[in-house]
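One chain of protein is taken out of this complex; the other chains stay put.
For chain A:
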Amino acid sequence: MSAIQTVVKEKQKLSLDKDVQEESIISAKGLNLWYGNDQALKNINLEIPEKQVTAIIGPSGCGKSTFLKTVNRMVELVPIVKINGNIDYHGVNIFDSKVNLVELRSSVGMVFQKPNPFPKSIFDNIAFGPRVHGIKKKAELTKIVEKSLRASGLWDEVKDRLGESALGLSGGQQQRLCIARCLAVEPEVILMDEPTSALDPKSTLKVEELIQELKEKYSIIIVTHNMQQAARISDKTAFFLNGEVVEFDNTDKIFSNPTDKRTEDYITGRFG
């Protein structure tokens, strides 16, 4: 083999390794979950890519929200939950006893279906998380608040009324406030559980555009009942059915020519 060939081969190997490293930030491996005796997740194996949008679709009760809540271990708030298998985050199993839950949940933030701002000012909503993490200086908090509100596209709309109650914002603004609140603690992964299902079409569009911008810096997993939304905004789509992942592929493939007949039947509305 010539010297040049060796170099090329080495480079290919390196870029291959890099691809593998870049590809997944979270990987579920043989994940099972029970609520009491009911198994809600069955042998889930999923590689969530870094800095991409992964959509999870499936009929009600298929386990998609359960999976989402498992990724930041919120599901354990339900007392009867039993889990086995792994979810690796940067290669570390999140169920490991050494994992700090507060750190995990600030790295893996969550946005819920219904906007849930605290009954506090806009400023205090955003500053809440950083304060919990020990940031006290007003100047620093002000910087974080502005940065987070800018990132969520809300800054221009609220910059002159940061002291007013967050409850006075419209539903769409409240949801973007919740996204800003999530960004304020500098997460890497954002979990979104049907984030636009309570919003009107215009606010939905704004949140969808925001998601597109956020994926430059964050890895996003979104559960949605709106299949057109999954098709519009995600790079990868996982189809869940009865607690199992039926198909996980590029969104383009899933919505143009899915491999599994059950996926095809679901996305074309034949059931679900």
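FYI, a contact is a pair of C-beta atoms (placed from the backbone, for glycine too) under 8 Å apart; a residue touches a chain by one contact, two chains touch by 3 or more; residues count from 1.
Everything that follows uses one rule, which is that contacts and distances are computed from a predicted model.
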Task: Undisplayed chain, where the name is taken from the UniProt record, one of "Lipoate-protein ligase A", "Electron transfer flavoprotein subunit alpha/FixB family protein", "Carbon monoxide dehydrogenase" or "Phosphate-specific transport system accessory protein PhoU" - done: "Phosphate-specific transport system accessory protein PhoU"
TODO: Tell me which residue among A:91, A:163, A:201 or A:269 touches the hidden chain in the full complex.
DONE: A:269
Open item on the list: Among A:37, A:60, A:97 or A:257, which one touches the chain that has been omitted from the display?
Closed with: A:257
Task: Residues in chain A touching the chain absent from view - done: 227-228, 231, 255-258, 264, 267-270
